[in-house]
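The complex appears here without one of its protein chains, the remainder shown in place.
Presenting subunit A:
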Amino acid sequence: MRLLGKLGLAAAACLLLADVAAADTIVKWLHIEANPAQVKIWEEVARAYEASHPGVKVEMQFLENEAYKAKLPTILQSKDRPNIIYSWAGGVLKTQIEAGVLDDITEQVKGYSDSLTPAALAAFTANGRVYGLPTALSQVGFLCNKELMAKAKVDPAGIKSWDDLLAAVKTLKAAGVTPIVVGGADKWPLHFYWTHLAVRIGGKPAFDAALRGEDSGFAGETFQKSGELFKQLVDLQPFQNGFLGFKNPQAVGYFGDGKAAMTLAISTVYHLQRALAADKVGLSEDKICWFDFPVVSGGKGAPTDTLGGITGWLVTKGSPKEAVDFLKYFVSKDVQTRLAAGNFIIPVVQGADAGLNNAFMKLIAANLAKSNYHQNFYDQSLGPSVGRVVNDVTAEIAGGSMSPQNAAKAIEAAWKQGN
C-alpha cells in the first residue's frame, strides 16, 4: 500500500512536471499593420505580456491588407487558424459570426468592457454578445497642403459646402495645382466620396431605410444623388493624371511629396504620408491642414456626422483563454495611452485620449466625441460582396463608364442578390 502510495505520488509529480513543460500556450496574432513604428510598439507590448505571463507566447503574423481580406475565409476555416485577427467590424464580422468561426467573449470581458467607448464596443457586439474588442477609431476628411492651397489663394477653412469644394477645385486647377490625389486602383479610397455624400444627404435614416429595403433601397434618391454630386466633382477632373492606376500607398506618398493640394483620407494618413513619401520625410505638421467633409445644401445629415473606421480584434473559435487575456492587456488604458501618445490611434479606452499630445489627433478625437452618427465604411458595413460593388461603381463613376443612376441600381441589385 505504501509502495502504491509512493508510486501514485511519483506519477502525480510526473504529471505535474509534464503539465509545467506543456504549459507553453501560443497565442497567434494576425495583423495587417504596415506602419513599422507602430508594429514595433506592438512587439514590445507582446514581449512585456510574455514577461508577466510565463508560459504564454504571443506570435505575430502579418498579411498585407488586400491579401488578408482575400485569404480570411480560408484562414478561418483552417485547423491552424490564428487566435486573434484584425477586423473592420460591419458585414464581414456578421458573416463570420453566422459561420460560427468566432468565440463569444462576452463573459470574459464582463466588467472590463465598461472601460471602452460604447459606440466602439457596439460595433463588435451582435445580439447582445461581444465577439471582439475595438482598438481604434478614425475619421475620413480632407487633408490639405497649406502651401499649395495658399499658392492658389484657397482658404481651407472656408470650404464648408459641396459647392465650396467644387469652387476650390476650379481655383486650384486654374492656378496649375493638382487639386486632389486619390488611389483609384484600390477603389475604396474613391468610395469615401460616394459614401460620405450619402451620409451628408440622407444621414442615418436613409442608410437604415436602405438596409430594410425601403425607399427603393440603395437605388433610392439619396444614393442616386450622392452619385450625381460625385459626378459633378469628377467632371471637373480634379484628380491627378492616371488616378485609376494609383494604389492607395502610392497616392498617399504623392500627397506626402507635396504634389497635390488635397486628399480625402482616413485621419491616420496625417502621419502615414511621411513614411510613404519619396524622401521618407513627407509634409511636416505645420504644412498640413484638415477640413471636415463639406455639407450638402438640403442634406438631412448633421454636419457633425462622421464617416470612418472602427477597427479591432476578434478571437477565433477554440482559442486558448490567454488570447482574450492578452487582448484585454493590449486594449488597456496603459497601452492605448502609449499608442495615442505616438499619434498612432484615436483610443477607444476611456481616459486614454489624455495621451494624445498632438493638436490634430485631439481635433479628430473631439470630432468623434461630437458625432452622434459615426458611419463605418460602406465597403465593410455592407459585407464583402455588396461592399466591393460599392467600390466598383464609385470607381466606374469616377472613370466615366457608369451613370450615377446605374451605379445606385447596381448596388441595390447586389444587395438583393445577398451576401
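Keep this in mind: contacts are C-beta pairs under 8 Å (C-beta built on N, C-alpha and C of every residue); 3 or more make two chains touch, one makes a residue touch a chain; residues count from 1.
Basically, contacts and distances are computed from a predicted model.
K.L.:
For the complex's missing chain, which UniProt name, "Sugar ABC transporter permease", "2-oxoisovalerate dehydrogenase subunit alpha", "Peptidase M75" or "NAD(P)-dependent oxidoreductase"?
P.N.:
In UniProt, the chain excluded from the picture bears the name "Sugar ABC transporter permease".
K.L.:
Quick one: say which of A:Q61, A:Q77, A:N357 or A:Q405 touches the chain that got left out.
P.N.:
A:Q77
K.L.:
If the hidden chain were put back, which of A:Q96, A:T306 or A:T337 would touch it?
P.N.:
Only one of A:Q96, A:T306 or A:T337 touches the chain omitted from view, namely A:Q96.
K.L.:
Considering the complete complex, identify which of A:W162, A:F243, A:W313 or A:W415 is in touch with the unshown chain.
P.N.:
Result: among the candidates, A:F243 touches the missing chain.
K.L.:
Taking the full complex into account, find the residue in A:D305, A:E322 or A:E396 that is in contact with the omitted chain.
P.N.:
A:E396
K.L.:
In the whole complex, what residues of subunit A lie against the chain that is missing from view?
P.N.:
66, 69-70, 73-74, 76-77, 95-96, 98-101, 184-185, 187, 241-246, 384-385, 388, 395-396, 399, 401-402, 417-419
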